[in-house]
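Only one protein chain is missing; all other protein chains are in place.
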Amino acid sequence: MRGVLDRASGGAWHGGLALGSMLTFILVAAALLSFVWTPFPHAAMDIRNKLAPPDMTHWLGTDQFGRDVLSMMLVGARNSILVAVVAVVIGAGIGIPLGSTAAWRGGWVDELIMRMSDFAFAFPALLSAVMITAIFGPGAVNSIIAIGIFNIPVFARLTRGSSLPVLQRDMILAARLAGKGGARISIEHVLPNISAVLIVQATIQFALAILAEAGLSYLGLGTRPPEASWGRMLNEAQTLMVLAPHLAIFPGLAIVLSVLGLNLLGDGLRDMLDPALRHQGRM
Amino acid sequence: MALLDIAGLTVSIDGAAVLGPLSFSMEPGTSLGLVGESGCGKSMTALSIMGLLPERARLAGSIRFDGTELAGLDDRAHARLRGRRMAMIFQEPMTALNPVRTIGDQIAEGLLLHGLGGGDVSGRVADIMARVGLPPARFPQALYPHQLSGGQRQRVMIAIALAMQPALLIADEPTTALDVTVQLDILGLIRDIARENAMALLLITHDLGVVAAMCERTMVMYAGRSVESGPTRAVLGSPAHPYTRGLLDALPTGDRIGRPLRVIPGSVPRAGDRVDACAFAPRCAIVGPVCRERTPGFTDLASGQTVACHFADGAGGTGGVGRTGGMNGRTG
Partner (left out) sequence: MILFFVRRLFTLMLTLLAASLVVFIVLELLPGDPAAVILGINAEDDTLAALRAEMGLDRPVHERYLAWVGDLLRGRLGRSYTYDVPVGELIAERLPVSLPLAVMAMGLATLFGIPVGAWAAARRGTVGDTLVMATSQLGVAVPNFWFAILLILLFSVRLGWLPAGGFAGYDEGLLAGLASLLMPAFALALPQAAILARLTRSAVLEALREDYVRTARAKGLERRRALIRHALPNALIPVVTVMGLQFSFLLAGTIIIENVFYLPGIGRLIFQAIAQRDLTTLRDLVVLLAATVVIVNFIVDLLYLWLDPRLRRGRG
């Protein structure tokens, strides 16, 4: 806790950056570990041992089918990261080119792209994600698409907003005079200059994607069984709350610590890379 | 008894000295001009009196106002004096008024706060606005600051200050941000209002012409200290400190039109750089060896000035630390 409370005079959370990096590292390490080792096979049932509280064999206990909670959570970390990473990559991969285009083309192209992203913002993202997964069927791929789509306007707006001042610089004029086109100028000159902002935003969108994935799989619209997922573990735990409260605690803690870690990492990076950005807070 | 008596005032921010030691006093109803380049500590002096220093700033020494010691006073007690007994007009009228509240509201706020409105606050506000040149017929109290020009906003600021009839009015570069054409109007208004209401006026400016027109006494500051003070006529008419002379020489005057402006070479030293030496030595035209060894003490001159210069009496090097008795004459 010391890390959270430790605060520098400038208002930056240096302890926050350290804690954020640590939590993010644990999340990634847990996900990688699940590929090579879990205490038990995560889908293996053992009915005789169902709803066991945490002990020496099952460190975090077992669920109603006697599956090992720790093993399921390690695999859940892998699935969370997978969904979140791909969703953010989709969002950035489409949003950044759109934002760049809007910035250097200006005019009606800019207007169109921005009005479209306004519209996407005005629409509750979760509702749309629920609709998309419901229509195309539940599953990891569809939830990736649903979450990814709503990352597009975020990256488009940010890229446009940060590109505009860079495009005013003299070096851009020099590049134009050298005959370079808009796309090439964006890639060679603008994007390297705004990469810090984009990386920070990606970290934060990553955290939001983990939350969204958990929400979708809680509703039964995300990752399908037998793959483990934190959100679904919580859904199943809710009905067993009286018998085995530990089932409802651990997956939730995993979500909170992952999201907290990524948020702290993002805020810390923001402060470190550019103190002037600190006030342009996120929504 | 003096209205304001400052003795040995120093201010430091994060351990670095930014002001002082500084001493001066003001009688009720008098006017004093604080002059110097930006960064010399003029505004810090004003903020120290008002109790509005930045939170990181540390204050030492004594500020006696109206018989109350202000140094070490807590915010609540200081707030009771602010506005009611001392008021301040700031440099930037464009940003000094709250954009989301009406001007009438902002003028009335101090009256209500200190319980000075009597029965008819709105009537008082209308009277005050009329006095500062904002007649109610053309300037309803329901206007917002963005609906006024810079000069009009500064009039609102003066109205806020005037409303509570303070004993001391501090004006920090009140016309610097304004058009030249309205500068004179605003200065005239401040002077008249201070006179009519027998307020003491502490005017902060970098403009010697303004001081000459507005203030009975003048204090020239350099690097957080007073270098020369006295009756305005004496200080500007027969400046004793090389820095004051430099400031006067830098003024564009009629007989020098067409020639390049003279400037004082160098710049004000950074706060906290000070050692045992005259702070002005690096830029001084008449600097001698002693200037780099000792901080000059104050010398009282027959013409009424008090000067902090080793060469104030013409001999050089005699002015030690502390006050030297009335020496006569001054060196050119």
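A and B are the chain letters, set down in written order, and residue numbers restart from 1 in every chain.
Note that in this section contacts are C-beta pairs under 8 Å (C-beta built on N, C-alpha and C of every residue); 3 or more make two chains touch, one makes a residue touch a chain.
What you see is a predicted model, and the numbers here were worked out from it, not measured in a lab.
Note that the absent chain touches A, B when the full complex is taken as a whole.
Although one chain is not drawn, the whole complex shows that of B:67, B:99 or B:118 it is B:99 that touches it.
Only one of A:89, A:109, A:134 or A:164 touches the chain withheld from this view, namely A:134.
Residue-wise, the contact with the chain that is not shown comes from B:160, picked out of B:160, B:199 or B:264. On the side of chain B, the interface with the absent chain consists of residues 50, 52, 75-76, 79-84, 87-88, 90, 92, 95-102, 106, 109-110, 113-114, 143-144, 146-149, 157, 160, 164, using the contact rule stated above.
By the touch criterion stated above, the residues of chain A touching the omitted chain are 4-5, 7, 9, 11, 13, 16, 119, 121-127, 130-132, 134-135, 207, 211, 214-215, 218-219, 231, 234, 237-238, 241-242, 245, 248, 251-252, 255-257, 259-260, 263-264, 279, 281, 283.
Throughout what follows, only the chains that are shown with their structure count from here on.
A straight line joining the Cα centres of chain A and chain B is 56 Å long.
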